[in-house]
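Up next is chain A:
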Amino acid sequence: MSIILDVVFAFVLIYLSFLLLSLGNKKHAGITRLTSTPSPLLLIVLHSLAYLLMAISLMNCIDVWKTEIGVVVWIGLLQLASVMVSATFTYLPTLYTVVCNYLLLVAFWAPRLREK
Partner candidate 1 sequence: MKSQTVNRVAINRERLDVALRTLIAVALGYAFSAWLSSAIANFIGADGREHEVLVRMLFFCVYCTFILFTFIFDTTKKASIVMTALSALALCLYSISTGL
Partner candidate 2 sequence: MKGNVRKSMTWLHTWSSILVGWLLFAIFFTGTLSFFRTEITYWMQPEQHAAVPNEKALEHGLRYLAINAPNASEWQLSLPDARSNTLDLSWRDANAGNERRRGPRVMLNPSTGEEIKVRETAGGNFLYRFHFELYGIDRTVGRWIVGVVSMMMFVAIISGVIMHRKIFADFFMFRPKKKLLSWIDGHAISAVLALPFHIMITFSGLILLGATLLPFNSEERVRHRPQGTEVRQNAQQQNLASPDINALLALPISSMIAHAERTWQVPVESLSITHPGKANAQFTLSGNNRTQLSAGRGGSSALVFNAQGEVINERPASVAANASQATYNYLDMLHQARFADTLTRWLLFFAGILGTIMVGTGSVLWVVKRAKQQLGEFGFELVRGSNLGSIAGLMCATGGYFWVNRLLPADLTSRSLWEIKVFFAIWLVCVVAGFIWRDKKGWVIQLGFAAVLFALVPLLDHLTSATGLDFAIANGDSLRVGFDLMCITLAAVLGYAAYHVKRAKAVKAKRVKSTPSPKRKDRAPQNKPQGDNSEALI
């Protein structure tokens, strides 16, 4: 049972990190509160947060499966999550918008979200 929880935890972190990375694309960012591609500074913040989430999930995978197999599982989850993010944007844009908006609130204050 605990292994399922570990997998879900790692997957969710990676999924969220890919959502953050996807905001670098104009079309993706356009349907969220950002309305356009983020500024370079914001991009750095979003990417750093994304890589942090990925690193935590990698540590989790290594903890459960040890290094050699843990990396394999992590990369497998990366592949799955990236396809899920693409599918979410294409077929469930509302879900994409809602989750991204919540993630962006984590990055910084709501009043500063809109790009001038």
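Inclusion criterion for the candidates: all candidates are chains of the complex that A comes from, given by their letters.
In this section, a contact is a pair of C-beta atoms (placed from the backbone, for glycine too) under 8 Å apart; a residue touches a chain by one contact, two chains touch by 3 or more; residues count from 1.
These numbers were taken from a predicted model, which means no experiment stands behind them.
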Exercise for the section: Pick out the one candidate among 1 or 2 that is in contact with chain A within this complex. Expected result: 2
Exercise for the section: Would you mind writing out the residues of chain A in touch with candidate 2 in their complex? Expected result: 3, 7, 18, 21-22, 24-25, 27-28, 65-69, 72-73, 75-80, 82-83, 85-87, 89-90
